[in-house]
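Left out: one protein chain. Kept in place: all the others.
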Amino acid sequence: MGEAHTIHAELPDIENVQVVPKEQLLERVAQLAEQGHRFITTTCIDNGERFEVYYHFDRQLAMTHLQVTIDRDAPLPSITPIYFCAFVAENEMKDLFGLRIDGLMVDYQGRMLVSDELPTPPMRKSDARRNGDGS
Amino acid sequence: MKLIDKARMKSPWVLHYNAGSCNGCDIEILSCLTPMYDLERFGIVNVGNPKHADVLLVTGPVTHRGARVLRNLYEQMPSPKAVVAVGTCACSGGVFRNCYNCLGGVDKVIPVDVYIPGCAAKPEAIIDGVLMAVERMSEHTPLKRGK
Partner (left out) sequence: MAVKTVLPFGPQHPVLPEPIQLRITLEDESIGQVLPALGYVHRGIEKAGEKNDYPLNVFLVERICGICSATHGLAYCLAIEKLLGIEPPPRANYLRVVWAELHRLHSHLLWLGLLADAFGFESLFMQIWRIRETVMDVLEQTAGNRVIISVCSIGGVRRDLSEQQIEQTMNALADCERQLKAILPAILEDYTVKKRTVGKGVLPTEKAIRLGVVGPTLRASGVAQDLRMTGYAAYGELGFEPVVEQAGDCYARAVVRARECFQTIDLIRRALERLPEGDIQTKPRGNPNGKAIVRVEAPRGELMYFVVGNGTKNLERMRVRTPTLANAPALLEMLPGAEFADVPVITLSIDPCISCTER
């Protein structure tokens, strides 16, 4: 983006990330919606043990990110009652990672993108990788 | 019967289906129909109904869900029919060969008559490929084309 990139000793990272506990997610998203933020998308990262879920927002070209870390089997509340447009991104996470999402307003039951030929969520890292054997 | 064969060769109707392509080949197929390349000078008409079509143009590496539609379309087309795989993905899977949702080529699902490589396949190549498919389709009455 516009800002000049300086070479840090530490790793490059994204700015303006707010770590939010799962319970406060909806509350925080509602606040952002009230302030006129535009929902961009969600990103799920499987770090082998847990899911890191990012929610990206934009307001006048400045980004805000919310980060929630949850167990791989734990359910996450859906933000579709606040931002309806999030249903595509949330269904995608459900499809590709097998993330459990409660209260989706449009639910494709994990079959939005992938079809029955692929029984397991394709982006989920295998358990072998979790034990350090490489995927 | 002879008259119908002749008519088919002079005006083959094509049906286009995108089975998971990146759009590149699809817009080149559309380009073929526009004034610069003008497929219609060969009597080729793009139709939307599989039961009207003689030649099926398929792009893309064929995804699982796309395969079902593709098979369905192919079965609805009346014989004789020809299938043209447009683009490297449709021929072999291309860059998507190892992707989990791709079968890797049109010939994994339905028989293919003509393969057109290229990423994206050039309009000149597509025109040539369609004419080749027509020729193949009616081999018992060979179409005279240049040399």
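Note that the chains are named A and B in the order they appear, and that numbering of residues resets to 1 at the start of each chain.
Rule of thumb we're sticking to: a residue touches a chain if its C-beta (ideal position, glycine included) is under 8 Å from a C-beta of that chain, and two chains touch if they have at least 3 such contacts.
Since the structure is predicted, the reported quantities are computational estimates derived from the model, not experimental observations.
Asks: Which one touches the absent chain: A:19, A:74 or A:106?
Replies: Answering carefully, the residue with contact to the hidden chain is A:106.
Asks: Which residue numbers on chain B touch the omitted chain?
Replies: Interface with the chain not displayed, on the chain B side: 16-28, 30-31, 34-36, 46-48, 50, 60-61, 63, 65-66, 69, 73, 94-96, 98-102, 119-120, 122.
Asks: Touching the missing chain, which residues of chain A?
Replies: 1-2, 5, 7-8, 11-14, 33, 36, 38-41, 43, 45, 54, 56, 58, 60-61, 63, 83-89, 96, 106, 111-115, 122-123
The rule is short, and it goes like this: only the chains that are shown with their structure count from here on.
Asks: Using CA atom averages as chain centres, what separation in Å is found between chain A and chain B?
Replies: Averaging C-alpha atoms per chain gives centres 40 Å apart.
Asks: Write out the stretch or stretches of chain B touching chain A in their complex.
Replies: Per the stated touch rule, the residues are 64-65, 100-101.
Asks: Which of the residues in chain A come into contact with chain B in the complex?
Replies: Where chain A meets chain B, its residues are 113-115, 117-118, 122.
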